[in-house]
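So, subunit A:
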Amino acid sequence: MTALSLFAVTGAVLIGIGFYGLIATRHFLRRVVAFNLIGSGLFLFFGATGARGGVTDPVPQALIITGIVVAFSASALGVGLVVARARLSGRAALPEEEDGA
Partner candidate 1 sequence: MSALVTLLVLPLAGAIAAIALPSPVGRTAALAAIAATTGAAIVLMATVAFQGMPRLEMGGWTPPLGIVLVADGLSVALIVMTALVMASAGLAARHAFAPGTAGERAAFGFWPLMLLLWSALNVVFLSRDLFNLYVGIELLSLAAIGLVAIDGKATALAAAMRYMIFALAGSLLYLAGVVLIHAAHGTLDIDLIATRTAAAPDGLALALMTAGLMAKTALFPFHVWLPPAHAGAPAPASAMLSGLVPKASFAILLRLWFDTMPDRASDGALTLIALLGTAAVIWGSLGALAQVRLKLIVAYSTVAQIGYLFLVFPLAGGASAGVPWAAGAWTGAVFLALSHGLAKAAMFLAVGHWMAVAGSDRLSDLRGLAQLMPMTAFAFALSAVTLVGLPPSGGFTGKYLVMTAAFASGQWAWALVMGGGGLLAAAYLYRPMAVLFARGAQAGAAPPSRARQAVPLLLASASVALGIASAGPFDLLAIGRPLAAEEGL
Partner candidate 2 sequence: MTALLPVLILLTSLVPAVITFFLDQESHLLRNALSLGGAVLKVALIVVMLFAVAGGAAYETTIPLAPGLVLLLRIDALALLFVSLSATLWLLTTIYAIAYFGTQPELSRFFGFFSLCVAATTGIALSGSLISFFIFFELLTLSTWPLVAHKQDEASLKAARSYLLYALPCSAALLWAIVWLESATGPVLFTEPPDLDGLDPMSLRAIFALFILGFGMKAAIVPLHGWLPAAMAAPAPVSALLHAVAVVKAGAFGVIRVIYDVFGAARVAELGVGIPLAVLASATIIWGSLRALQQHDIKKRLAFSTVSQVSYIVLGAALAGPYGMIGGLAHLVHQGLMKITLFFCAGIYDVRAGVRSIAGLNGLGPRMPWTSTCFSLGALGMIGLPPMAGFVSKIYLGIGGLESGAPWVLAVLAASTLLNAAYFLPLLYRLWFLEPSPDATGDENAPALVVPAVIATLGALGAGVLAASAVSPLGWATLIAERGDIR
(Lines give C-alpha, C1' and ligand atoms only; values in the text may rest on other atoms or scores of the structure.)
Protein backbone atom coordinates (compact mmCIF):
# COMPACT_ATOMS: atom_id res chain seq x y z
CA MET A 1 0.00 0.00 0.00
CA THR A 2 1.16 3.55 -0.60
CA ALA A 3 2.47 5.76 2.15
CA LEU A 4 -0.55 7.92 1.61
CA SER A 5 -3.09 5.24 2.28
CA LEU A 6 -0.95 4.03 5.17
CA PHE A 7 -1.29 7.45 6.73
CA ALA A 8 -5.00 7.41 6.13
CA VAL A 9 -5.51 3.89 7.51
CA THR A 10 -3.42 4.56 10.61
CA GLY A 11 -5.35 7.75 11.15
CA ALA A 12 -8.63 5.88 10.84
CA VAL A 13 -7.43 3.19 13.29
CA LEU A 14 -6.33 5.78 15.81
CA ILE A 15 -9.68 7.53 15.58
CA GLY A 16 -11.43 4.19 16.10
CA ILE A 17 -9.41 3.35 19.20
CA GLY A 18 -9.90 6.82 20.57
CA PHE A 19 -13.63 6.64 19.96
CA TYR A 20 -13.82 3.30 21.75
CA GLY A 21 -11.91 4.70 24.66
CA LEU A 22 -14.14 7.72 24.79
CA ILE A 23 -17.26 5.60 25.07
CA ALA A 24 -15.94 2.70 27.13
CA THR A 25 -13.94 4.40 29.87
CA ARG A 26 -15.20 6.46 32.75
CA HIS A 27 -11.87 7.58 34.20
CA PHE A 28 -11.37 11.14 33.08
CA LEU A 29 -7.70 10.81 32.32
CA ARG A 30 -8.42 7.95 29.96
CA ARG A 31 -10.91 10.14 28.19
CA VAL A 32 -8.38 12.92 27.81
CA VAL A 33 -6.02 10.40 26.28
CA ALA A 34 -8.79 9.14 24.04
CA PHE A 35 -9.43 12.67 22.84
CA ASN A 36 -5.76 13.03 22.01
CA LEU A 37 -5.84 9.76 20.09
CA ILE A 38 -8.74 10.92 17.98
CA GLY A 39 -7.06 14.26 17.46
CA SER A 40 -3.82 12.66 16.35
CA GLY A 41 -5.73 10.39 14.01
CA LEU A 42 -7.41 13.35 12.43
CA PHE A 43 -4.10 15.17 12.10
CA LEU A 44 -2.53 12.16 10.41
CA PHE A 45 -5.41 12.04 7.99
CA PHE A 46 -5.14 15.78 7.53
CA GLY A 47 -1.46 15.53 6.71
CA ALA A 48 -2.21 12.82 4.22
CA THR A 49 -4.68 15.05 2.42
CA GLY A 50 -1.92 17.62 2.04
CA ALA A 51 0.03 15.33 -0.21
CA ARG A 52 -2.44 14.77 -2.98
CA GLY A 53 -1.18 14.57 -6.58
CA GLY A 54 2.54 14.68 -5.84
CA VAL A 55 2.78 18.39 -5.02
CA THR A 56 2.82 18.90 -1.25
CA ASP A 57 0.41 21.45 0.13
CA PRO A 58 2.10 23.32 2.99
CA VAL A 59 -1.11 24.53 4.54
CA PRO A 60 -2.04 21.27 6.36
CA GLN A 61 1.32 21.10 8.06
CA ALA A 62 0.90 24.61 9.37
CA LEU A 63 -2.62 23.86 10.50
CA ILE A 64 -1.63 20.55 12.10
CA ILE A 65 1.01 22.26 14.19
CA THR A 66 -1.53 24.82 15.36
CA GLY A 67 -3.96 22.04 16.04
CA ILE A 68 -1.43 20.11 18.10
CA VAL A 69 -0.74 23.17 20.21
CA VAL A 70 -4.45 23.65 20.79
CA ALA A 71 -4.95 19.97 21.58
CA PHE A 72 -2.04 20.09 23.98
CA SER A 73 -3.40 23.04 25.90
CA ALA A 74 -6.77 21.35 26.01
CA SER A 75 -5.22 18.21 27.44
CA ALA A 76 -3.30 20.29 29.96
CA LEU A 77 -6.50 21.91 31.15
CA GLY A 78 -8.23 18.57 31.29
CA VAL A 79 -5.49 17.04 33.39
CA GLY A 80 -5.48 20.06 35.60
CA LEU A 81 -9.22 19.72 36.18
CA VAL A 82 -9.12 16.02 36.96
CA VAL A 83 -6.19 16.47 39.33
CA ALA A 84 -7.95 19.25 41.15
CA ARG A 85 -11.14 17.25 41.41
CA ALA A 86 -9.26 14.12 42.52
CA ARG A 87 -7.57 16.21 45.20
CA LEU A 88 -10.89 17.49 46.48
CA SER A 89 -13.11 14.45 46.21
CA GLY A 90 -10.72 11.55 45.57
CA ARG A 91 -12.71 10.75 42.44
CA ALA A 92 -11.45 11.01 38.88
CA ALA A 93 -14.77 10.42 37.15
CA LEU A 94 -17.95 12.47 36.77
CA PRO A 95 -20.36 12.20 39.69
CA GLU A 96 -23.18 10.72 37.62
CA GLU A 97 -20.84 7.96 36.41
CA GLU A 98 -18.97 7.26 39.58
CA ASP A 99 -20.70 3.95 40.22
CA GLY A 100 -17.93 1.43 39.47
CA ALA A 101 -15.53 4.04 38.08
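Simple rule for what comes next: a residue touches a chain if its C-beta (ideal position, glycine included) is under 8 Å from a C-beta of that chain, and two chains touch if they have at least 3 such contacts; residues count from 1.
On how the list was made: all candidates are chains of the complex that A comes from, given by their letters.
Given the structure is predicted, the values throughout are model-derived calculations rather than measurements.
For subunit A, the touching candidate in this complex, among 1 or 2, is 1. Touching candidate 1 in their complex are the following residues of subunit A: 22, 28, 31, 35, 38-39, 42, 45-46, 49, 52, 57-60, 63, 66-67, 70, 73-74, 77-78, 81-82, 84-85, 88-89, 94-95.
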